[in-house]
Structure formats: structure tokens, C-alpha cells
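One protein chain is absent from this view; the other protein chains keep their places.
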Amino acid sequence: MKLRSKLDAPVHKNLIYILPGLILYAAFVFGPIVSAVGISLTDWNGLGLPTWVGLQNYAGLFSDERFYLSLKNNAELMVFYCVLPLGLGIGLAAILWNMKPREQLMLRTMLFLPYIMPTAVLGIIWAWLYNPAFGPINQGLRLLGLGSLALPWLGDFTFVLPAVGLVATWYFFGFCMVIFMSGMQRLDPNLFDAARVDGATGLQTFRTVTLPLLLPEIRVVLLLTVIASIKSFDLIFTMTRGGPANATLVPNIYMYQLGFQLNRFGYAAAVAIIGAILIFTVNYAIHRLVRPADEGAN
Amino acid sequence: MSSQLNRTALPLRLTLWFFGLLTIFPFSLLLLTSVKSQPDLMRGAFVLPDYPHFENYLHAWIDGHFGVYFWNSIFVVVPVVVFSIVLGVLLAFGFAFLSFPGRKALFVVLTIGMMVPAEAFIIPLYYEMRYLGLTNTYAAVILPQIAQSMPFATIFLASAMQQLPDEILEAAILDGASRRHILWHVILPLMVPAMSTLALFLFIWTWNEFLIPLILVNDDAYRTLPLGMLFFQGRYTVNTPVLTAGAVIVIAPLVLAYLIFQRKFIAGLTAGAGK
Partner (left out) sequence: MSGLQLKDITKSFGTVNVIKGVDLDVKSGEFVVFVGPSGCGKSTLLRMIAGLEDITSGSLEIGGERMNDVDPSKRGIAMVFQSYALYPHMTVRENMGFALRFAGVPKPEIEKQVLDAARILELEPLLDRKPKALSGGQRQRVAIGRAIVRHPKVFLFDEPLSNLDAELRVHMRIELAKLHRKLGATVIYVTHDQVEAMTLADKIVVLRGGIVEQVGAPLDLYDNPANLFVAGFIGSPKMNFLKGVIAGTEAGKALVRLPDFGDVTVPVSVKATGLATGTPVTFGIRPEHFDEAGSASIAVVVDILEHLGGETLVYARAVSGNSDLVTISASHREAGKSGETLTARFSPDKALLFDAEGKRIY
């Protein structure tokens, strides 16, 4: 590009622009990432010198039942982090889209609110809401005469995972809806007129026109929520710390326990690296599998 | 399209309002509880207090150290936002218009940092901070967060710079303006909308950050609000009114910023979604 060459200068003059940011980035992000890979190849208690163990930590993970459990929990959480918010978001967006602008704005403002909040604080708030004895949820259930449903949500092996998961759903679905709304605004409104003239019902239009054309937004939402679920730490840390009895243990909580409680830093780093690899894999897979539907055939 | 407006069937509208109320219900309850006394609370979660107990906020602010946490959050957020934008502008200018060796590779290295969560490298970061003697300082929380925002800030600003109309830059070049002059007096003024959107994002992310202060700071004097809230909960398990007052202190600035800049925020958030 001509323009670029006009603004360009010899390398040593260009470096002034990029070095400050890059040095900071290298020192506090990229360096630590590389070191994390290094540490994951060692056995280290955080005090003495790390001892090189090669891939032994990773091999250990293969036969670590707690690690498998954390992955299984994470997979189950994805239903709440990704599937439910996506489904709810797209459905609600389709409804909201046809509403009056004022009502639309009010609802959008409300539904989006959780997404700007710190998940750690939301975790604490929801832990209070879920409190078995004095939590508002159980109080409400008792008021409605559903006292038998007033379970110790976060202390129950069966219900703790959905209970935590639903907070994530609550956190994400409004965000998903807003993304889908903006996707619908991107589409030519005449498409929906055309579908009406063509005799498609509302539901048929949604299935055959709206949904396929929202694939780019579906991809973005999937990417963000799947990655968020793999990264999940704050919410679970503040609500259950992975308990009870590891019922909500996820890789990042496991990493925290291994590292900062058991001082098994090498092994903890291996867990963290696996998490990062998972994120890259998922990212790649979603980019490959979910493609915009209007790409020209032929 | 217009004829479909206002035609949404009532059950569908009610569904939407149900979800809308569901989202704000916890926040309403939070506000309500934050002005109750302990005895008020004993009478039931949904019972209104006789009069609002605003002293809960005073308790949270002083006894609960939320005042300290609040100022810590400010002391952390302001430099993170300012330096991230300054360094981000420089980096973005570099990646958008300048040549240097390894440009493509460096860009890939930057994007890696955007995908890898802090959880993955928090262990080495912790030891690095200890080695540098920075644990339990503001720097321990500020520096990594500036570094972490570099990828997003760079990509966001670089793409905004590349979208500037070529004619404007060409005109400046033809006028014989120096490079630094073009950056500061031509590009930067045009970047104000992008930078303010970025500032809004960075403010919210930094305000909400939990892991970095959790690991890198354990002196109460340096804790930011989300951390403070966690430790407050640990200290006074059952003082719910003061806890909820604290929560309101944490989220009020966010809600305020959101309500004022909602349009900007959502536009920024959804800009890239269609691509």
C-alpha cells in the first residue's frame, strides 16, 4: 500500500512505537505463558529448584481420575454456558426483534445487565440466594408452599452443578440475545417480506431464513461461551470452590488447588496448559465447522 | 417489517418480560436487602424494612473496608486504562502502518495472548512478581493487566486506524506533516470514538478482574473490590445486609457506566460479530 510506505521509516525509528507495548506484553504475558509450558515439564514445589520430568506430568493427567472428573464437569457445564444461552438468546432475539423500539430497548437493557458484572461478585450474590437456610430462593419456595423443593442447592451432589450452571446461563443469555439482535439488524428486512410473500410461516421463516443467516453470530456466541466455560474459575471459586466432594471441580479450580494449596506447581501448570490447548482446539474447530451460510457454492 | 411491529403476540411478550424480570430480580433483591437491618432480614427475604437502613453502606465502607477496596479499584483501573490505551495506540500505529522485522510473527504472538486465559500462566506470573519483589503492591495488579490488554487494544485500534479514509492521511502527507504530527494531530483525534469504546471495555474488565488480585495480592490494603467482597464474606459470614451493601458498592459504578454508555458499549461489542 502506498500510504503505508509514506508513513513508514527505517526500522530503528519504527521500534519506538512498538517496543514499549511489546516489552510489557513479553514480560507479563508471553514470557509467563512460555514459562508455564516449561514448568509443566518439571516437578516443582515452588521453593527449591524445579526438576525436569519431561512429559511425566501430562502422562500423570491421563490416569488422574480427578482430572477426568474436572473435564466431565466442564463438559456438563457447557450445556449451561453455551447451549442454553444460545437457544434462549436466539429465541428471545427473534421475539424482541418484532417489538416496539421503546419496549425493545427496556428489555435489552435489563437482559444484558448481568454481562457487565464481575462474575466473582455474582458468585457471592448467588451463593447467598441459594443459601439453604436463609437464602431468598428457598424462602420463596417455602412461601409458595413448595417447601419440599427447598434443597440445599450448593451442598447437594446432584443439584450443585446445574445450580452453578444456571447462574452462567443467567449471565450469558442476555448477551447472546444482544448479539443475535445485532445480527438480525444486519439482514435485509425485505428478506422477511419476501418470505411472507412466499408463504412461509413465522416459524418456517425462522428455521429456513433467520437461523442460517445468523450463523456468523452463532459462531461468535459459541466461541465466546465455550471459551468462557473452559476458563471458568471466578464463579465456581466464589460459589463452591469446586465442592461438594468435587461435584463442581473444573480444570482451573483443580489447577488452583494443585498449585496454590498443594504446592504441586509443575503438575498444576500441566493442567493449565491442557486448558489452553483445549481453548485453541475448540477455537479452531468452531472456525472450521460453523461457516457463514452465504458463501458462494460452485 | 413495520406492520409486524407491535404485532408480537401477548404470550411471547410476556415470556420476554418474564426473562427480563428474572435477570433483574437478584439485583432488586440485593438493593432491598442492602437497606435492611438484621432483624428486618429475619422477618423474611421479601419483607420491606420499616425504614431504609443506609447505615449498612457506612458499615460496609468503613468497617467492611469497602472504602479501601473502592479506592484500590480506582488506583488500579485508572492506570490500566490509561497506559493500555497509550501503549495500544502506539502498537496499533506500528502494526497498521509501519514495517519492522517479524511483523506477522509478532502479531501471531500477540493474538496468542488474547486466547490464553490468565489462569494458564498465573503460576509463573506469581513467581515472577515475587522475584521482582512486587507482590502486594499496586504494580503487581496493574502491570499484568496492562500487558494482558495489549492484544485486544492493538487489534481493536489497528483495525480502526486501517478504516480511516486514506484521503485524510494522504492529504496530511502531501501537506508535508511529520509522522509524529500525523499520529497526534490527524489520526488520534479521529480515533477518539474507538479509544473511548476501548476505555469503556477496559474499565469494566479491570474493575471485574478477580484472579490476578486473588493470586498476586494478599495484603488487605491492596485488594480491589471483587476480592474485598470475597474476604469480607469470609470474615462476617452472616452479616447479609452489609454484604449486599458492599455488593451494591461494587456494581453501582458498572451499572452507571453501562446505563450512560449502553449504546456505545453494545455497538462496540457487536461490531465484530457479523464477520
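As written, the chain order gives the labels A and B, with residue 1 at the start of each chain.
Keep this in mind: a residue touches a chain if its C-beta (ideal position, glycine included) is under 8 Å from a C-beta of that chain, and two chains touch if they have at least 3 such contacts.
Just so you know, these numbers come straight off a predicted model, no measurement behind them.
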Options A:V79, A:A200 or A:V290, residue touching the unrepresented chain: A:A200
Candidate in contact with the missing chain, chosen from A:A9, A:L191 or A:V290: A:L191
Residue ranges of chain A at the interface with the undisplayed chain: 188, 190-191, 193-201, 204, 208-209, 212-213, 293-298
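The definition used in the following text is that only the chains that are shown with their structure count from here on.
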Centroid distance [mean C-alpha coordinates] between chain B and chain A, Å: 16
Chain A residues within the chain B interface of the complex: 3-4, 6-9, 11, 14-18, 20-22, 24-25, 27-33, 35-36, 39, 46, 88, 92, 95-96, 98-100, 103, 106-114, 116-121, 124-126, 128-129, 134-136, 139-140, 143, 170, 173-174, 178-179, 182-183, 186, 189, 192-193, 216-217, 220, 227, 230-231, 233-234, 237-238, 252, 255-256, 259-260, 265, 268-269, 272-273, 275-276, 279-280, 283
In the complex, chain B residues that touch chain A: 1, 4-8, 12-13, 15-17, 19-24, 26-27, 29-30, 41, 44-46, 87-88, 90-91, 93-95, 97-101, 106, 109-110, 112-113, 115-117, 119-125, 127-128, 143-144, 146-148, 150-151, 154, 166, 169-170, 173, 179, 182, 204, 207-211, 214-215, 225-227, 229-230, 233, 240, 243-244, 247, 250-251, 254-255, 257-259, 262, 265-266, 269-270, 272-275
